[in-house]
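Only one protein chain is missing; all other protein chains are in place.
We just call them A, B and C in the order they show up, numbering each chain from 1.
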Amino acid sequence: MQEGKAYVGNLDVTAKRARDILLGKVPLDKVVDWATSFSLWPVHLTTSCCSTEFAATFSPRVDGEQFGALPWVGPRQTNLIIIEGTVTKKMACAVRLTWEQMPAPKFAIAMGACALDGGLFYNSYNIVKPWQVIPIDIYLPGCPPRPETLARAIVTLQRKIRSKKVASTWVREGWRGDIEPVIPKEDLCGWAAKSI
Amino acid sequence: MVEDVRIYGGWKDELGLKVVPSKKIGKDLYEVFIGPQHPGSGHMRITVRLDGDIIVEADPDIGYVHRTMEKLGEIRGWIKPIPLFERMAIHDACNITMPYVLAVEKLMGVEPPLRAKYLRSLLCEINRIGAHLYGFAIFGVFLGHSTMYMWAMGDREVFIELAEALTGARLTHSYPLPGGARRDIPADFPDMARRAVNYMRKRLKEYEKIFLNNPVIRSRLEGVGVISKGLAAELGIVGPNARASGIGYDVRIVEPYDAYPELDFEVPVFREGDALARTMVRVEEIKQSLRIIEQAVEWLEKNPREPIVDKYLYGKYPPLHKKIMESEGRAKLLPISAAMKVPKGRAIGRAETGRGETIYYVESDGGVNPYRVRIVTASARNAIAFKYVLPGHKIMDLPAIYGSLDYFPPESDR
Amino acid sequence: MLQAPSRDYSSVLGLALEKAKNALSSKGIVFSVEEGKGFYDIIVEREYLVAGATALKEAGFDHVVSLTVTDYPKEKKFRLVYHLTSYLDYEIAGAIIGLGVEVPRSDRPSVPSLTQVWRSAEFQEREVYEFFGIEFEGHPDLRPLLLTPPVAELRPLRKDFVVREENIYEGVPKSG
Partner (left out) sequence: MSVLDTVASLIFYPPIWQLLILGFGGALVVAMVAVWFERKAAARVQRRIGPYWASPRLGGLMHLMADMLRYAFQQVVIPRTVDFWPFIAAPIFGMALSILPFAVTPLTSNPNFWPLPPALMEYSLLVALAITTLPPIFIIVSGWAANNPFTIIGGVREAFIILSYELIAILSLFAPAVAVGSLNIVDIVQAQGLVKWFIVLNPLAFLAAILAVAMSTSAFPFEIPESEPEVVAGPFTEYSGILYALNMGGAYMRRFVFGLLISLMFLGGWYPIVPGEGFILGYALPSLVVVVKAVVVVLAISFLRAIYGRYRLDQALDMAWRLVLPLTLAGILLALVEAYLGIF
């Protein structure tokens, strides 16, 4: 009590302890996971031609909004990125930047054969694989996948978030820490790298 | 004012490429990047320089979906590029591969039978409606009219189902073959098509009520983004955008292909050249496409079924494949087509896709692969419009002009 | 509304070729004609390119449809053809005539730019520049259009740039 430090303590430690007490309780964990899973807003980032099927997913026939997924305008307010098909070298930088602009519990769905391993363009000189750019949660085969498939992928991602407590762990730990993208950002956006 | 000079893009010395700065930018201009992650752009970027609210300079930066179609087309034989080229305009798949097929047919000297021609034209028109509806949907979003998006997208599903019934695939039909088509119509198709046509006619009236005659939408479109006839010819604008500027140019008339010489249809032409005219051209085209579908379905129903591949090629079919063709109306791909050789020569094939004229220049050196495939799609030719039409407009007109040009980046970037 | 008239494309093409030939020979330009399926290519020498383009523009060919470049590494040349057609001249509307030039395959191949003649060639010339490395002298804004500079440096559409192919017979020894 002699020193002023005793009152305040280390602010970081205190904050972390408070967060652990708040979020460590099981119900709050569940609330975070539940809320995140039913509010997966995909950001508007159209990378390739699967975007037509992405658009069809949010059209009246399938209506992705019924699962709580509302395509939204800017990256800052969203938490889901759907890679719609091929990612070219020029687009890869935009994908990574968008991913980095999104706030923390965030997820990615790679849609289409091209997003898996190149698909029809496997030997093209101008593509990168999305998993080299950002960490992917759900892979979705098909060329292009039907809209029902994408809706299914969204539901699968919701289940994954709830059953594996992805979102709450992320909020508590600060970073999910499983997969790291392969290519460093300087190579994607610097125009200089010839390796990719 | 000219002190703050930048060379844009920053692509100068790294490569030794000669980069010419397009303009010296003063400090008082405001530079906004629209895209590629931007709700107002698809897969492209427009660098817009603003003086207050007015666009002074627009620089379209395309190529975000460049998937190297021309190069890959050179190494995949003669048949396999068809599914490859489809991916350029995936919702307009039959139309976009049609010119390639026509060019290869010209080189091979084969001619599909009339029934196959009708089948191909039928699918082309179904795709055209789908492409226009897709364009409307995107246009609706750009103008903040989410209902138009949902309606157009929902009604597009009707025609996607129609195409699915005909070809078996939702979007990527791979339907036309050099010298034929892949499948004959199923038995219940004519009825389905007629119902779809009637439904769409009814819906078009509702579109007019909520979108085209909506006072807000009209005030956003009238007199915006005017492309005069001369400018359209100078820039080489194609398709509905050119026809909205008073240029009566349609490949279906200029160099008729497939069943179009036999069909009765009109090509809508408007004189105003503004965003509203470009929208109305598409509405009228949907009506004409519905007419074509009706006629084609009637012809296909009335006339007896016949093999839907070229006679010369059909003669090479093994008996099993012939049997499949007679019983099911399906054209099987021959094993020899994997290593098919096409006579030496150069050919240009072209067709009117949903967004305008698409040209394929195909050169063969007599080998198993095309020697050179040059693709110039409609969107690729319309991309230049952004640079010359946008300046002088307000920034809020950008989505109206972008949407009315119906620009589809994957098609443009190839 | 435009009713579909019965229009014979080959006769229109023949007329367009005559018109182009007259326009070029009246300016004293030497040329040769090559026939393709559905079009004619008029090949001129490099020094006649701008004059020929101006003559054709005056003859009514008002826009560039395609700037087609083909690489012939064996013959050490590029064949560069501006495929033209007309919107405004109804007689020849739609007929495709190519104005071509053969460019030797040197370190820095270059041709005069025709953007001043046809505005519609601007983006296509940029495209050819990045894919083949052919420089257009006098182009107002020559930068890569579709590719990022590292990729553009590969000159991907030249024949000596080979893409990896996944062969189903890969690893199988060739017999004979």
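The criterion applied here is as follows: a residue touches a chain if its C-beta (ideal position, glycine included) is under 8 Å from a C-beta of that chain, and two chains touch if they have at least 3 such contacts.
Computed from a predicted model, the values in this text were never measured in an experiment.
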Chains still shown that are in contact with the chain withheld from the display: A, B
Contacting the left-out chain in the complete assembly, out of B:151, B:207 or B:270: B:151
Option touching the unshown chain, where B:105, B:397 or B:413 are the choices: B:397
Sites on subunit A contacted by the missing partner chain, in the whole complex: 31-32, 34-39, 59-60, 63, 65-68, 70, 73-74, 76-77, 79, 101, 103-105, 167, 171
Touching residues (missing chain, whole complex) on subunit B: 30-34, 38-40, 53, 140-148, 150-151, 154, 210, 214, 216-217, 219-220, 394-399, 402
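Just so it is clear, only the chains that are shown with their structure count from here on.
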Whole-Å gap separating subunit A and subunit C, where each centre is the average of the chain's CA atoms: 44
Centre-of-Cα separation between subunit B and subunit A, whole angstrom: 32
Junction residues of subunit C - those touching two or more other chains: 147, 149-150, 156, 161, 163, 165
Where subunit A touches two or more other chains, by residue: 90, 123-126, 191-192
Touching residues on subunit A, where the partner in the complex is subunit B: 43-53, 55-56, 58-61, 73-75, 86, 88, 90-91, 94, 97-98, 120-121, 123-127, 143-144, 146, 191-192
Of subunit C, residues touching subunit B in the complex: 1-7, 9, 36-39, 41, 62-66, 68-71, 83, 87-88, 93-94, 96, 118-120, 122-124, 131, 135, 139-147, 149-150, 152-153, 156-157, 161, 163, 165
Of subunit B, residues touching subunit A in the complex: 11, 14, 36-39, 42-43, 63-68, 71-72, 75, 83-84, 87-91, 134, 137-138, 149-151, 153-154, 156-157, 160, 170-172, 410
